[in-house]
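Working notes, beginning with the structure itself.
One protein chain is absent from this view; the other protein chains keep their places.
And now, subunit A:
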Amino acid sequence: MTNRTGPDAATLVSIYRRMALIKANDERSRKVIMTGRLVMPYYSPRGQEVIPSAVSANLNDSDYICTIYRGTHDMLAKGVPLKDLWAELAGRVTGTCKGKGGPMHITHPKSGVMVTTGIVGSSMPIANGLAWSSQLKGDGRVTVAYFGDGASNIGAFHEALNLASVWKLPVVFVCQNNEWGEHTAYAKATSAPRVADRAASYSMPGIRIDGNDVIETYAAARDAIERARAGGGPTLIEAMTYRFHGHIFGDADAYMNPERKQAAIAADPVPRFRGWLIEQGHADEADLAAMEAAIDAEIDAAIDYALASDFPDVAELGRDVFAAEAA
């Protein structure tokens, strides 16, 4: 085995930047909804910042991801521009999808975000196809499919893992196990004690990691992505995390055990990693504070831009249904 080193300071700080952006963006999202400035369905990724931030640090811009409705963190970590994203959340013509997709259907090929699906378990079969295109072209791209633990119970998960393994596709399946499938606890819905164990049925590596640990997540993602790029086939990563809020914004989350939730919030991975970065000398307080202030300003600007943008023309109803415009 080669003697491998962990991520360098610049990479660690770039991961933190993504995490800080996701956290700040989440806080602003709830505020914007609460103050009535914007109406949208919103699925908070708060608490799950580490996973896509550490995964994306191993991806190129041209690599693909497929994600789900609780995927704002995945999109931001992959590089979807804030302005375009917010304009889409606001249903404006300047949005990533001209306002026609909305929060649950973000597509932004320039940053590799190819599909955002509102259907649990649907990211994986499509990610396989993207990975197949890379395999055919030999373009070295890797596709990451993000999904939650609940998705591992739908047929598409099993069909997709099986096909990816048989065809040795350059795809990485990243399960963000936040312990909840909508309002139902993991153990009540999932027969396997660990999602990662399911990889054994499909003859691929299945690893469970602490998805709130940056170094561990980075290393697992790096190994899986390198393996996929080198033609070694797919990997299933089960990254353990916890959802700080209810399923959808406005959900009273009474079904969540308050002690468990408080413990997760107390162990918030974002400030924890921030403190560690300073402690290890990878960054200093002033630099991080300046970075966070810049992020806040960027989010403010994005929201202002989005809300000042025009709504799409009603004629858009007849466009993009097919290549040729409807009569």
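To be clear about the criterion, a contact is a pair of C-beta atoms (placed from the backbone, for glycine too) under 8 Å apart; a residue touches a chain by one contact, two chains touch by 3 or more; residues count from 1.
In this text, contacts and distances are computed from a predicted model.
Enquirer: With one chain of the assembly withheld, which option in "Alpha-ketoacid dehydrogenase subunit beta", "Protein-export membrane protein SecF", "Acyclic terpene utilisation N-terminal domain-containing protein" or "Branched-chain amino acid ABC transporter permease" matches that chain's UniProt protein name?
Expert: "Alpha-ketoacid dehydrogenase subunit beta"
Enquirer: Out of A:131, A:175 or A:306, which residue would touch the omitted chain in the full complex?
Expert: A:131
Enquirer: For the full complex, which residue in A:22, A:38 or A:114 touches the chain that was left out?
Expert: Considering the complete complex, A:114 is the one touching the chain left out.
Enquirer: So which of A:97, A:142 or A:220 would be touching the chain we can't see?
Expert: A:97
Enquirer: What subunit A residues would touch the chain not displayed?
Expert: Touch set of subunit A with respect to the missing chain: 64, 66, 95-102, 105, 107-109, 114-115, 117-119, 122, 124-134, 136-137, 143, 155-156, 159-160, 162-163, 166-167, 319-323.
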